[in-house]
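One chain of protein is taken out of this complex; the other chains stay put.
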Amino acid sequence: MTDLSLQGLSKRFGDVAAVDDVSLEIPDGSFVCLLGPSGCGKTTLLRLLAGLETPSAGRLLVAGEDVTETPAHARRFGMVFQSLALFPHLTVAENVAYPLSIRGRPKAECRARAEELLALVQLEGMGGRRIHQLSGGQRQRVAIARGLAIAPRLFLLDEPLSALDANLREHMQVELRQLQQRLGVTTVVVTHDQKEALTMADIVIVMDQGRVQQVGPPMEVYRDPANAFVAGFIGTSNLLPCELGEGEIAVSGHRIALDPADRVKARPGAAMLSVRPEDVRIAEDGLPGRVSFVRDLGESVQVMIDHGDREITALYAPGARPEVAVGQEVGLSFAPGGRVVLPA
Amino acid sequence: MSAPSEKPTPGWLAALPAAWLAVFFLVPFAIMLGVSVAHRVPGGFYEPGFELASYARFLTPFFGKILLTSVALSAGAAAICVALAFPFTVILARMGRRAQTLVLVALLAVLSLSEVIIGFSLSTLLSKTAGIGNFFAWLGLIAESRAYTPSFFALMTGLCYLALPYAVLVLYPPVSRLDPELGEAARIMGASPMRAFWTVTVPMLRAPLMGAGILVFVFTLGVYLLPQVLGQPAHWTLSVHITDQAIFQSNLPFAAAMAVLLLIVSLALVGLTLLLGRDRAGAA
Partner (left out) sequence: MNGAVRTGYVLAILALLAAPIVVVAGVSLNAQQALLFPPPETSLRWYGALFTTSDWLVPLRNSLVIAAASAALAVLVALPLALHVWSRSGWLARALSTLGVAPFMLPPVISALGFLVFWVTIGMYGQMTATIVSHGVFLVTLPVVTLSLGLGAMDPALVEAARTMGATRGQVLRTVILPLLLPYIVSGYAFAFVLSLNEYIIAYMVAGFTVETLPIKIFNSLRYGYTPIMAVVAVLFVALAVAVFGLIGRFGNLPRLLGADRVEER
């Protein structure tokens, strides 16, 4: 089947390694999100998969077949571009059927397939329209339908939803995921939006500086970050320097006993403690701090606490809002099982 | 950014325009350079050789006067055109798109007109029987209609008519890219519209203004017909003499030498314009 194998894939632009020695095995039918800050190399990696860039080193295998040297037009992949890249001089149906007409398929077949694909993305009867007559969400669907026209071996999407407003984007995330599950096509999506990745993906690949930082299911990456970068990038994390000892850690001299459910990935000595805001609790005693700001977001309440030169965020449900005022001295504790000790 | 396989055209296709322009544009210049140092055969064409006799003729007072005439006419036209075109362009760039399009159509139409047609039209406008002479006589400003051509005034009018649309179109991109908020900011800080124009708009566009002046200068240096139609023989420019030598005096080497000189002057000035443009890009 079309499982995807990246073997030491690298791409250099001059002295800069945009993609640095990436090796991955992706099972057939997965929905993969490439996640990372801008400039981390995720778009370059996607373009390497598509054949739009030639790798400086490494190989790319699709279902055991080496496609490293295969040019983009011969790979039989589908791709949705960030700008969507819909052809303004063609109608909606002509856009969707472009991959078929370019392969010399008969007109009737192109028409029928275009109708079928437009129905798949809920755009029945829109085939005769021009691209500029469509709304942003409709254009998005046309681009997706076009990418799927030839039943691609691999479906690639580069920040496909970034141009949509927040509501529509969330809606399209669900729709895209449902569509992919129905068709079972192996899909790789580039995004810088971690919520988007957590909503859609089977596998999240977190990248930074051209390197893969962590690969895994979304909840695993969220709960169990492999290093401080992933902890900081996925969701909001409080990162505090600490000393790891036997069954306990010390944060600025304050000892905290570890629970068996806590995850320890560092060796004894200097380390980094990562705690999600929902695992931070304000108590009578504990790590000392001073409330600097309370932000009521309606669905939740954020309390910012200064601890030395670090700011720690605690997150509460609206009903559980603590009785604190700005400037108040408080103590902090971290919920057992919510503490991750990472290499410094 | 994109890989070699993504180029829309194969690399060898560039050989076509490259070879075409090399043969039909660069080779003629090379031949012209060769002719300029060839030996003139009086009454005939020329025979190959290397002598600087044609260039030596530059050193005569006769030639110096021609060069001076050309430069003075072009410099005058450049100054007048830029002075008229700059406020025009500033106003134009603030108009709505429809109005801008209409004015641009008019400018392009005038710009595309042959020197011949401009010369003919202006000589008609300035003539005794069909021109402003009639109009002035009718107004009672003058007793009887008269012709205003050929004259220095007619020639300068022609040069400005020819070059004004060009000056506007050269100034148009930088002026239209100028952020209107800069002027508005100056207004809010208390500058009068005129003061904002002189203290913000003009200094910011100093380089494009110089560039436009130089380009108009080069453009009018090439004028060939207007001096003959609207001017007197004393106003004949280098271009007129180049053609005269080439066609009527059959002195190709001297014509070529004058053309080479004109080429050097033009290239130097165009180079200066590019340099000014680079300074501006560097400062921005």
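Just a few scattered comments:
In order of appearance the chains are A and B, and numbering begins at 1 in each one.
To be clear about the criterion, a residue touches a chain if its C-beta (ideal position, glycine included) is under 8 Å from a C-beta of that chain, and two chains touch if they have at least 3 such contacts.
Remember, predicted model here, so these are calculated numbers, not experimental data.
Contact with the chain not shown here comes from a single listed residue; of B:L102, B:L182, B:V202 or B:A234, that residue is B:L102.
One of B:V71, B:L113 or B:A137 touches the chain omitted from the figure, and that residue is B:L113.
The chain not shown here is touched by just one of A:R103, A:K195 or A:R290, and that residue is A:R103. With the whole complex as reference, residues 50-52, 71-79, 81-83, 85, 87-89, 98-99, 102-103, 146, 149-150, 156 of subunit A touch the missing chain. For subunit B, the residues in touch with the chain missing from this view are 1-2, 5-11, 13-14, 16-18, 20-22, 24-29, 31-32, 35, 45, 84, 87-88, 91-93, 95-110, 112-125, 127, 129-131, 134, 161, 164-165, 169, 172-173, 176-177, 193-194, 197, 218-219, 221-222, 224-225, 229, 239, 242-243, 246-247, 252, 255-256, 259, 262-263, 266-267, 270.
Going forward, only the chains that are shown with their structure count from here on.
Subunit A and subunit B have CA centres that are 58 Å apart.
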